[in-house]
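Note that one protein chain is taken out, while the other chains of the complex remain in position.
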Amino acid sequence: MSAAPWSEHLLVETHGPWAGPGCAAFLRDAAALVHAGRRTLVLLVQDGVLAALPHGPGALDELMDAGGAVWVDRYSWVHRGLSTVDPAAGVTWVGMDEVAGRVLDPAVQVVWH
Amino acid sequence: MPMEIPRTDVLITLMGAPHADDLITTTLRLIEAMLTRGGRVQVWACGYATLLTQRALGDSKPRNPGDWSTDYPSTAAVVEALLDAYPDRLFWYGCRFCSDDRGAVDHLPRVRLRPPAGYAANVSAAAKTMLLGVI
Partner (left out) sequence: MAALGIVERAYRGALEKQFFDGLYLAAELNRQLGGLEILLRGPAVGCAARTGAAGSLRFGDRVVRTLSDPPQGVRRLLADGIPVWVEEPDLVVLGLADDGVLWDGVRRVAAGALAARWAEFRMVFYL
């Protein structure tokens, strides 16, 4: 089966900044895609949502500065006791329905960290 | 005769171990959401993810001494619920090698065991393949 041409990249970050340098490396990959002119969306889910803490290590700074789009799974956020905390500016709340729409889109490449 | 692999929109290759993080919770949430949208999904479980569909888990987790009468469904029961609700659009495969390697040898009846060399056929049957977790 030939590979479909990808019109968008969905990068799913599940580990977050406290798990080690991998989160920053993955978000750097996302920023590189944006700089290369690729339509790029990052989904933060599970501990990945911690990258969206406004007083956190600034994991999203490079990506947001480059114009990348960031979705944050609200279920993961609330489960982690953060319902009273507003995330970093510019991110978008989502649930699994929105994510499913992108994953089912044959033109969206999904990379899961 | 080779097993026929129904075509799907997505193949989730699920490799991460249960009980290590929220990967399984997220994956099953995503599967439910894709099926609700009318998508066709297949799962290839590898590594310790093969433990999810063991018949030995029964329908329920062991009882909670602090809440004796509450039922806590097993992961096998949750996967069965998905297979019951979406019989023509959800297909669950288990890697035979990983299952044998981890003693996960008694899967739910609707889990179809596949040899590792058969993985390419599952990939060919999906418009998109994703790998979730690491073995």
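We just call them A and B in the order they show up, numbering each chain from 1.
FYI, contacts are C-beta pairs under 8 Å (C-beta built on N, C-alpha and C of every residue); 3 or more make two chains touch, one makes a residue touch a chain.
Small disclaimer: the values here were computed from a predicted structure and weren't measured.
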{"item": "Which residue of A:G22, A:P54, A:G67 or A:P106 touches the chain not shown here", "value": "A:P54"}
{"item": "Where the unshown chain meets chain A, residue by residue", "value": "16, 18, 46-47, 50, 53-57, 75-76, 78-86"}
{"item": "Missing-chain contacts mapped onto chain B", "value": "18-22, 24-25, 28-29, 32, 61, 64, 66-67, 70-73, 75, 77-78, 81-86"}
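Everything that follows uses one rule, which is that only the chains that are shown with their structure count from here on.
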{"item": "Distance from the mean Cα position of chain B to that of chain A, given in whole angstrom", "value": "25"}
{"item": "Residues of chain A that touch chain B when the two form their complex", "value": "1, 4, 14-15, 45-47, 73, 75-76, 79, 95-97, 99-101, 103-104, 106, 108-110, 112"}
{"item": "Residue ranges of chain B in contact with chain A within the complex", "value": "9-10, 21-23, 25-26, 29-30, 32-34, 36-37, 39, 123-124, 127-128, 130-133"}
